[in-house]
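For reference, the structure discussed in these notes is given below.
Missing here: one protein chain of the complex. Every other protein chain is in place.
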Amino acid sequence: MAQTRRFELAMSPHVGANQTTRKIMFDVVIALLPALAAATWFFGPRALLIVFLSAATAVVAEFLCLKFMKRPVSFALDGSAIVTGMLLAYNLPSGVPIWLPVIGTAFAIVVGKQAFGGLGHNIVNPALLGRAFLMASFPILMTAGWAAPEAWNSSEDISWGTSGIAMEEMSTIPMADAISGATPLNVLKQTFDLDASAANARNEGNTTEAQSLEERADGIRSALSCNSTYMNLLIGRSGGCLGETSVILLLVGAIYLVMRGVLELRLPVSYLGTVAVLAWVFGGSGWFNGDPLFHVLAGGVILGGIFMVSDMVTTPVTPKGRIIFGIGAGLLTMVIRRWGGYPEGCSYSILLMNLVTPLIDKLTLPRVFGEVKKNG
Amino acid sequence: MADMLKIGLVLMLVALIAAVALGFVNSRTAPMIAIQKELAKQNAMTEVAAGLSPGDSLAFDSLSVTSLENPYASCDNTLNIVRVSVPPDTSRIGYVFIAFGKGYSSTVQTMVAVEIEGVISNTMILYQQETPGLGANIVNPAKLISKFNGLIASQCLLSKDGGGIDAMTGCTITSRTVTNSIRTGLEAMSEAGLFDSGDTEGGMQ
Partner (left out) sequence: MSLIKDFTKGIYRENPVFRLVLGMCPFLAVTTSVENALGMGAAATFVLICSNFLVSLFRNIIPSKVRIPCYIVIIATFVTLVDMVMNAYLPDLHRSLGIFIPLIVVNCIILGRAEGFANRHPVLNSIADAVGMGIGFTLAMVILASFRELLGNGTLLNINVLGSAYQNQPLLIAILAPGAFILLSFILGFFNILEKRKGGRQ
């Protein structure tokens, strides 16, 4: 089964491009670095350790898999494993035990990538599969214990907590204790629960209780939609996964990728656009009164939109297909956020759309030049 | 034609033998199954109600209450209340009922023993098919249901809903359904006048 060196054969015409897998992947790594700086600033050196462990595990797992399958081990250094490892780490809470990124990344590489034949053959994004694996295996570790930003180097009480809501706004919310330790999207989810309880109370004829519940939900919602909260979310001063919080630094990475010609804007723009529009349609308490800005800034949609929706292997290749993919993923994200069991639906929406990518490609395949449309 | 007849006869014969065999075994096992079910229920009731009168053997009589609302209609079940007494004395010392609530992936059944004043004495999960490792941990009393002991109906509320009970980490839905099913059951009993510190055994036969 020794790998023999073969000549690459392909039909003409050929276009020479200066891009190689390695170059693209290292551009992605560079684009991920600003967000890593933010993670280290807000969540402490531990964030750095988790990202490093994850990336290192990815390379080692890739190396072992290639060795086992008797394929050239140099593939392990093409950068794609490092990207997978870093992205998985960016999807973890900062407080996870250090073995968690190790087994998550090992699973992502071994089952999500190499079992399907390595880079270019995996059907779903390996980093997201690793996250789904960890969510199913260690739900409590993955969804509890969000660290407050900057808590690691501050001895005093962390005024902004994990919710991203500024302290002066916190004091206006009745029973603010209930939302301590929750991420911005968790807090939003709680307002939906409060709405449901209020509706129940109203049905039972308990108007005063219903009113106090509604007041609480509205108070939290207005605190989430104020400028100081937007600012916290923009710079990353809120609880959440390591790499998802600092929107501004993720966007710096995105600009770099666009300049390098690696990031094609159709996917992220259609994805984030759909999220924003649907956030306005049903992301709030009723219809057509949601807060698109909050929904785009909170949670992982910026990280997902830049680095995962645009994954080259697992998303459609046709321009039309890419827009369909972005819209589908945005729709699923918002449906999960509003009605699902989890506060955030970014990763599952992308995984689900990954699975239908071949179908989208098939449906949107352009006609060959000169081909006559059937029944046209 | 003769072929058809033969085929039909063989099929009939096979079905007949099967029916006889099944009927025979059913007649043998049906009473046993009923006994097992009753035994399981008795054991559960004895266990859950033990705290009402420690050390005594208890008697259980099902109670039919006319003015009882059914809080479990949405789970296609009814609120059945069992009256507990210590023989030979026939006066009640408490009640046992099963609370039904739609959880994350199943209808969770919780058996509740309650004192005549409406204070919860003990609870026990009878049936659940929640997510293993998460909601399924509800069977472990220390995780949630032991916190109900000593509470009255209005105190059975999760802290997320404005009450004082902390939900199990990562499984709010299961915690909430159990808490609410117990509360609605107790409220229905209280409205039917079953809880009374006086000596009237309101509403019962």
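Structural remarks
Labels A and B are assigned to the chains in the order they are written; within every chain, residues are numbered from 1.
Just so we're on the same page, a contact is a pair of C-beta atoms (placed from the backbone, for glycine too) under 8 Å apart; a residue touches a chain by one contact, two chains touch by 3 or more.
None of these values were measured; they are calculated from a predicted model.
When you scan A:Pro139, A:Gly181, A:Gly273 or A:Gly340 for touch with the missing chain, the hit is A:Pro139. Although one chain is not drawn, its touching partners on chain A can still be listed: residues 103, 111, 115, 133, 136-139, 141.
Although one chain is not drawn, its touching partners on chain B can still be listed: residues 3, 6-7, 10-11, 14-15, 18, 21-22, 25-26, 28-30, 32-33, 36-37, 40, 131-134.
Note that only the chains that are shown with their structure count from here on.
By the touch rule above, chain B contacts chain A in their complex via residues 104, 133-134, 159-162, 169-170, 172-173. Chain A contributes residues 139-140, 143-144, 175, 178, 190, 193, 197, 213, 341 to its touches with chain B in the complex.
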